[in-house]
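Omission of a single protein chain aside, the complex is shown with its protein chains in their original locations.
For chain A:
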């Protein structure tokens, strides 16, 4: 599935025009005219897309330490075929809306859109399966 089917010919190698990658442009850029209103998108601007986060936290430290441990320095870096895997979830990191119900409703719908778009991406990168679940299971093992 491509967003711009007629035109998307020049993406090259790993380029793929999924909705996922352009969502933030459709939702967060483009012309805004103050005489118009926008549909219930309150909160969309502050959606954070948590895909591959390198944040300073104990979990991250442990994960990277383990990754280094497993890393075979002799082998060259392997490039996975196709799309980068997209591991993550959408987190809603704040609420500016007047109506909380409407806000989370909108966020949910967008999450669904993200998830669907992400699933499409995943189909293309089945060769390198890794799920958040597996990661957290590993973390648990380590901590025990």
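The rule is short, and it goes like this: a contact is a pair of C-beta atoms (placed from the backbone, for glycine too) under 8 Å apart; a residue touches a chain by one contact, two chains touch by 3 or more; residues count from 1.
The rule is simple: contacts and distances are computed from a predicted model.
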Among "Probable glycine dehydrogenase (decarboxylating) subunit 1", "sn-glycerol-3-phosphate transport system permease protein UgpE", "GvpL/GvpF family gas vesicle protein" or "Tripartite tricarboxylate transporter TctA", UniProt-listed name of the chain not shown: "GvpL/GvpF family gas vesicle protein"
For chain A, residues in touch with the removed chain: 3-8, 10-17, 19, 21-42, 44-45, 48-56, 58, 60-69, 71, 73, 76-80, 83-84, 88, 105-106, 109-110, 112-113, 116-117, 142
